[in-house]
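Heads up, one of the protein chains got dropped from this complex, but the rest are sitting where they should.
So that you can tell them apart, the chains are marked A, B and C in the order they are listed, and the count of residues begins at 1 in each.
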Amino acid sequence: MKKIKLGMIGGGIGAFIGDAHRRASRICNDYELVGGVFDADYERSKQFAVQEGIDLSRCYESVETLIKAELELPSDIRMEVVAIVTPNALHYPFARNLLNNGFHLVCEKPMTMTVEEALDLERIVAETRLTFALTHTYTGYPMVRQMRDMIAQGVLGTIQRIDAQYYQGWINSIIHGTESRITGVWRLDPEHAGASSCMGDIGVHAFNLIEYTTGLEVNEVLSDLNPVKDDIKLDLDGTVMVRFGKNLKGVIRASQVCGGEENNLTIAVYGSKASFKWAQENPNYLYMLSDSEPARIFKPAHGYNDKFAEMSHTMPSGHPEGIYEALANIYRGTAKSIRGEAFIPGEFPTVHDGVRGMKFIHAVVESNRMGNIWVKVV
Amino acid sequence: MKKIKLGMIGGGIGAFIGDAHRRASRICNDYELVGGVFDADYERSKQFAVQEGIDLSRCYESVETLIKAELELPSDIRMEVVAIVTPNALHYPFARNLLNNGFHLVCEKPMTMTVEEALDLERIVAETRLTFALTHTYTGYPMVRQMRDMIAQGVLGTIQRIDAQYYQGWINSIIHGTESRITGVWRLDPEHAGASSCMGDIGVHAFNLIEYTTGLEVNEVLSDLNPVKDDIKLDLDGTVMVRFGKNLKGVIRASQVCGGEENNLTIAVYGSKASFKWAQENPNYLYMLSDSEPARIFKPAHGYNDKFAEMSHTMPSGHPEGIYEALANIYRGTAKSIRGEAFIPGEFPTVHDGVRGMKFIHAVVESNRMGNIWVKVV
Amino acid sequence: MKKIKLGMIGGGIGAFIGDAHRRASRICNDYELVGGVFDADYERSKQFAVQEGIDLSRCYESVETLIKAELELPSDIRMEVVAIVTPNALHYPFARNLLNNGFHLVCEKPMTMTVEEALDLERIVAETRLTFALTHTYTGYPMVRQMRDMIAQGVLGTIQRIDAQYYQGWINSIIHGTESRITGVWRLDPEHAGASSCMGDIGVHAFNLIEYTTGLEVNEVLSDLNPVKDDIKLDLDGTVMVRFGKNLKGVIRASQVCGGEENNLTIAVYGSKASFKWAQENPNYLYMLSDSEPARIFKPAHGYNDKFAEMSHTMPSGHPEGIYEALANIYRGTAKSIRGEAFIPGEFPTVHDGVRGMKFIHAVVESNRMGNIWVKVV
Partner (left out) sequence: MKKIKLGMIGGGIGAFIGDAHRRASRICNDYELVGGVFDADYERSKQFAVQEGIDLSRCYESVETLIKAELELPSDIRMEVVAIVTPNALHYPFARNLLNNGFHLVCEKPMTMTVEEALDLERIVAETRLTFALTHTYTGYPMVRQMRDMIAQGVLGTIQRIDAQYYQGWINSIIHGTESRITGVWRLDPEHAGASSCMGDIGVHAFNLIEYTTGLEVNEVLSDLNPVKDDIKLDLDGTVMVRFGKNLKGVIRASQVCGGEENNLTIAVYGSKASFKWAQENPNYLYMLSDSEPARIFKPAHGYNDKFAEMSHTMPSGHPEGIYEALANIYRGTAKSIRGEAFIPGEFPTVHDGVRGMKFIHAVVESNRMGNIWVKVV
């Protein structure tokens, strides 16, 4: 099958997330990286292109140049989809421009800096009918998809409590360093990261995982955020109470200062009949609890799983696949959409997930600023 | 060594917690059960005494009768300490009466129905200088004690976040039953259980574990409680934001409707240098995380532990001790105190822990009632 | 109910296993320790009696004296059952003498020094119809009992492979010490420990667990033992191939030199339909695997368990009980037998289990001595 022509904005030398996107695109084997703007510094960008074996003529100085040049290429070699893996503040202007010129998009999260920007992208996507995939990578894990399917089938009964956690500790080594420690960490700079560090970077993943797996929407939030150190401008830690509807409540806990935690994203959905628990660091184990039966452990590559989970894992059972494969599953679903093939809702997070995420971040920051009051996520 | 003469109020036929107290008292081998008021129904109480081989003449009809009769016995056979294992509402009047008549006490939690009652007991204990042990059983586990010691030694650096959870699911089978399902479950009846079900029964354990292990006091709380079903008067589920001081925050999560959860009490204390994680269902594993070193697993019966942990476990390493042994450790510490022997602070929870617990429950209920605002725990 | 009068041989000051037996007897609450020979050194024995509050007149100088004196006491206060917790070499002469004088017995394993002695005890027990309990403590765990019941019900289909492991590391600190390091460790001295250290002390537990849970008998063994150091006379480590019948084979692996292992006894029984896996260090988790269904985790205190497992655990689910409670379950079954009450086969290991164990140890040592050939366990 013909490869989809992929471009990339950002992700040059030393950028881990760009590398992840490229690997994912190669694993699913639906793409061919043909060019991009890999670095704000054009020389470094070209250096990267050489290193990757990319035709220098398609290594561009800016997004504008890229658009102009690519549009002039014949349609069978022209870039069809662009992956945006820059710092947060650049997502929106680049996405807007690329969409308006007919490029499909893969975009890193958080999608934009504001809710307004997010809504604008949603509008453009609706109008252009282009494919827009937001890389909430964790939705690509087979057992997350199995959980989503089984919840939709009603196996949990009435959902009674939802608890999601995203704990990391990596920022400790930065904030407890020297005075100049914060400078240069773009995640701690509101101009580049947006209104939130912890909630914007990882809390929003936990939020997305809740809405993705349960199909429910968070109605309102009450947050208490913590910058941890006096001279830090953004939250590095926080707790968010969440409410879904009458008698259904929950909590999202996120932190970047949990020393020794690596990437400890977990979700628990408790129902009247049964419950699910899943943890990202051991992604191939999905626990189903029940009051009246032994707990069960669902794993990939088994006949008892639904089709969606099974198509998201290629090795035989007991051969652990990981985060690159999860991202590759999202790239795979995106490819189907770009090609106009049938795909399963949930095969890739959409611009609407991005809107929901921005509303969540906005509401959480607002709740904290206003003195820990309830704020609607609408 | 001479056994301490133990009496018991409650804990008769079919009462699981009374049985636990008796087993604990036998494991540590410092006590001899000599009498009590085992049931509100005198006939059932006597039936129980016969079954246990207890002298019927010391199986009393009421606490008043017990006090009167025991005080007339010679001091070498007289009951010295009484364990109160009745429903919550009876703790205070019995405790007050017994203390005022010179009996040491072991009391179940929550200690009283109100903060005022708790403060009154604290005053009486201070005046009488009697031993008062509150059975926050989980403080008897060796690895909880190891955690407490190491935190006191400063191994975590500055504490940055604290997260405690207590999830159970047993009440699901009750609340999802027939209409008459709630009647007769005293934990759901405010008159017998007090102002809270979930927070009063289990949330308070999580709270106690935080203060016990860290030596910190919770300053204020903001809670969102959930009765889950419209006709239930008390909380069965809730989230409590907690604040300790500037830049130190955390969360307590508790629920009785997490279907399939058994007795899932956990605590995580995150510091700038290292962190601890412990879970009650595997109590002999204490995890210490650090950003710069491999995670470490502390277990009992090793030379690397402190004396307090080591004296709380008697078997060689790898031979799991459990909850009865934890409770026996508390009974052991209480015996030392009664005998006037030296004991380690923390060998048994005190009346002050009970006061703190009641203040917590009060503040949590108040915060929820007032619309989820911050309430001081003072 | 009247307490059974218990005596003890061995188990004095500093003896951990004697303490374990006493705790177990108190937990189940069917016994009263009335006397014994607690130490070969009479003065230390008396010192211990005083410390434990035991009547000095029943602290005897020798087993012979004990027998003579106790037989002269009125039957309602006379010692009824004796726990033998001495080094291995003394089990047989004491057991023989006590049985021949009408005392029920609880005996530590390995039961004797030779197969002949074991058969002799089996004969005496058959003739006297006295109760003889061998403390293979691990058979007292509720989930081991659940496994036994479910295997008997045929849930595994045809059993195809059995794998048991018992790894410890404690002897490392002894054998890697100074030259005089071995002296004084009775487990390393053939005169006190018998023909084997590792297999006699722990391998036999793994063997017993296999026969207990599956109801199968090991037909023959082929062993390769390892003393690890040149100057050590007994095995500290070994592998034993086991055969049950046509096409059913397995392995027992045991070692005392697995540095860092604590008490890592595990068993896996693999069948054509399903399989069980259990590990002593987390005894409340029983894993059931199947090719076609999610793995299941059985835990105590649930309606899905059989009666035998449920009567072996007293706390609500999620409150971990441990090794003392397992031993107490065996003491409880022994009490039923002594009192002539109905009990479930398997509530305590019998003299026949002891015979099987001695035959196993003998065959394993013989196989190794003969150059690793198959030896029958008959």
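We take it that contacts are C-beta pairs under 8 Å (C-beta built on N, C-alpha and C of every residue); 3 or more make two chains touch, one makes a residue touch a chain.
Source: prediction; values computed, not measured.
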| item | value |
| --- | --- |
| Candidate in contact with the missing chain, chosen from A:Tyr42, A:Tyr304 or A:Tyr324 | A:Tyr324 |
| Residue touching the undisplayed chain, where the options are C:Ile13, C:Ala89 or C:Val251 | C:Val251 |
| Contacting the left-out chain in the complete assembly, out of B:Lys46, B:Arg243, B:Lys277 or B:Lys299 | B:Lys299 |
| Where the missing chain touches subunit A, by residue | 1-3, 16, 19-20, 22-23, 26-27, 29, 51, 53, 168, 170, 261-264, 280-284, 299, 301, 314-325 |
| Residues in subunit B touching the chain absent from view | 288, 292-299, 302-304 |
| For subunit C, the residues touching the chain missing from this view | 156-157, 160-161, 163, 167, 169-170, 172-173, 176, 222, 224, 226-230, 237-239, 241, 243, 247, 249-251, 253, 255, 257-261, 268, 270-275, 288-292, 295, 372-374 |
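In this text, only the chains that are shown with their structure count from here on.
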| item | value |
| --- | --- |
| Identifier of the chain whose CA centre is least distant from the whole-structure CA centre | B |
| Shared interface numbering between subunit C and subunit A [over half = same, under half = different] | same |
| Longest centre-to-centre distance from subunit A, chain (CA-based) | C |
| Cα-centroid distance, subunit A relative to subunit B, in whole angstrom | 42 |
| Between subunit C and subunit A, distance of the C-alpha-averaged centres to the nearest whole Å | 55 |
| Multi-chain contact residues (two or more partners), subunit B | 170, 261 |
